[in-house]
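Of the protein chains in this complex, one is absent; all others appear in place.
Going in written order, the chains are labelled A and B, and every chain counts its residues from 1.
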Amino acid sequence: MTHQVVPVRTYVAVFAALIALTIATVLISGIDLGEYNFIIALTIAVTKGSLVVWFFMHVNQSSSLTRLFVGAGFFWMLILLMFVLSDYLSRGWLPGPRWW
Amino acid sequence: MSTTLPRPETTERPNYLNVDYSWKSWLFTTDHKRIALLYLFSITAFFLVGAVFAGLMRLNLLFPDGLFEHDTYNKFFTMHGVIMVFFFLVPSIPATLGNFLLPIMIGARDLAFPRINLLSWYIYIAGGLFAVLAILKGGVDTGWTFYAPFSTTYSNTHVILAAIGVFVSGFSSILTGLNFIVTVHKMRAPGMTWSRLPLFVWAHYATSLIQVLGTPVVAITIVLLMLERILHAGIFDPNLGGDPVLFQHLFWFYSHPAVYIMILPGMGVVSEIIACYSRKGIFGYGFVAFSSVAIAVLGFMVWGHHLFVAGQSMYASMVFSFISFLVAVPSAIKVFNWTATMYKGSITFDTPMLYALGFIGLFTIGGLTGLFLATMAIDVHLTDTYFVIAHFHYVMVGGMVLAFLGGVHFWFPKMTGRLYPEMWARLAAAIIFVGFNLTFFPQFILGYLGMPRRYATYAQEFQVLHVLSTAGASILGVGYLLPLIYLSWAWRKGERSSQNPWQAKGLEWEQSPTPPPTFNFDVPPVVTERPYNYSEEVEVGGY
Partner (left out) sequence: MADTDLSVASHASTALKHHFDDSEQQLESSTLGMWVFLLTEIMFFGGMFGAYTVYRNLYPAAFASTSHYMNVTLGATNTAVLIFSSLTMALAVRSAQLGQKRALLSFLTFTLILGLVFLSIKYVEYHEKWVDHHIPGPGFHYAEPQYFHQAQILFFLYFAMTGLHALHMIVGAGLLITLIAMAARNRFSAGWYTPVEMIGLYWHFVDIVWIFLFPLLYLIGRTMR
């Protein structure tokens, strides 16, 4: 599994990137960009999460089986979110009374 | 060095049963075969409790004005559902036959995580105790589906106790699935490639994927339900700004794939039995294997068909309806392949085969009626009627329970070293088949005619059909009791079995002694031939 020892500077570099991205997301959230606030914040979060998964959790050294399972996990959560959202977002497409 | 004379039983070779008789060796075992038996006894006990509630329901339904208080009837159908779904069907085949056979079938000495296997059983029992406690304190009346806001706000029964029981038992299911996944990936014997795996293993692998990916969502749903019941923040309560349909989305995201947990292992059992009693390899092995995984994956994208009349958007409903049609295809593929397997096979009608054939017929009826329900326009008429009840009992009982019984009979010699009495077993299978159909076929008609489900009373015109159904249930009850009696008897007093009484193929029959030793094999197996190698030449279209 983790056959190679990762140099300390790699971990520190990832750490620095994560902190930088955190600062960025906090600063950007203070600016009103409308819908883009959400997209940018989520993109940064996905980037940060990917850095943790790839470097800290050693997926960069892992087998394709492990990577398949990691991908499957996020994909399955997306199935949940997307299908549930598809209901709520498309409810307004039909004329009818709204309860909310 | 013992100075006492050896008991007659110990002249038999050491196996996983006789290696230690103490209760500690059973309650603290990490042997997957013993854990399988611990599960077998536990789920049988829960099945009987669930069956008692079913009996009380059918008793009530003999009379149009009912027999019990309406609230009491509500508790009957709730506890029947909760126990049968969460404490019988979900663990049934995987935790018993799967636990016992999966390592042996792939040539391993145990599952990947034996202690987690034991923990899984402990957790199951803990969850079961909460459910029993809920029953003893008066039961729950929300239906096994725990719909909010009734469950969170208006029900004055012990919802939280029952919910904890379900929540806890979910972790048992997750751990079993986790164990199976890692075992199949990492513990196969040399030569046991994925394309040589018995279809029983494929089915359990697919089931395990569902258990691992789906169960956590119902777990969090139950957490939210319990928090809401305590705090009344309004997350599912329309009076407080919440959406009850959100509960249904989160609940059914698991509970629909759960029904595939409750059928896929049975399909795996049927594949093994059909091959053995047709003396032929399963036709279209690759298709059957792939269809298991396809059912598992597609099964996660259809849950909205439970929400067609709940207020879900029509567009989302159309997507769910379409995918629900799609998910029927892999099931049909299996049925076609089993049939093709039997074609020009050398068929014998021993008890396991009777159950497998019953499965094919009854599951087909149940599955096809599912398509009626997947059709939105028809579902508007049939939803929440007895048609739905008949549909799922055809697949759950006519399918899974029959497969379970067939599997228990098929592998009974392997697990116990004894043979069961064949004539009694065939009689019981026939009684079960007749009783089952008499119980549930009238319910299709009842539902079509408009009899709603979960009603304690009904219009006079439905009584004849209800009486037929209750009569069938009595017969079915007799049919269930028979194996309980003769299998218990056969365990102690049955004729001793040879290593491979059915001359079946598979590592568990050919290379593992009967009953197996603690570590399954005397000699580590190496796999060199294709599965189901029942005849030397490759059959047309066969593996």
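One rule holds in what follows: contacts are C-beta pairs under 8 Å (C-beta built on N, C-alpha and C of every residue); 3 or more make two chains touch, one makes a residue touch a chain.
Every value quoted in this text rests on a predicted model; they were computed, and no experiment measured them.
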item	value
Chain not shown: contacting residue from B:P198, B:G214 or B:G506	B:G214
Selected from B:L129, B:L227 or B:A459 as touching the chain missing from the view	B:L227
Residue numbers in subunit A that touch the chain omitted from display	1-2, 5-6, 8, 11-12, 14-15, 18-19, 22, 25-26, 29-33, 37-38, 41-42, 44-45, 48-49, 52-53, 55-57, 62-63, 65-66, 69-70, 72-74, 76-77, 80-81, 84-85, 88-89, 100
Missing-chain contacts mapped onto subunit B	108-114, 174, 178-179, 181-182, 185-187, 212-217, 219-221, 223-224, 227-228, 230-235, 240-243, 246, 249-250, 253, 519
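Just so it is clear, only the chains that are shown with their structure count from here on.
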item	value
Rounded Å distance between subunit A and subunit B, as computed from the means of their C-alpha atoms	36
Complex contacts: residues of subunit B adjacent to subunit A	185, 213, 217, 238, 241, 243, 245-246, 249-250, 253, 300-301, 303-304, 307, 311-316, 319-320
Residue numbers on subunit A that touch subunit B, as the complex places them	65, 72-73, 76, 79-80, 83-84, 86-91, 93-94, 99-100
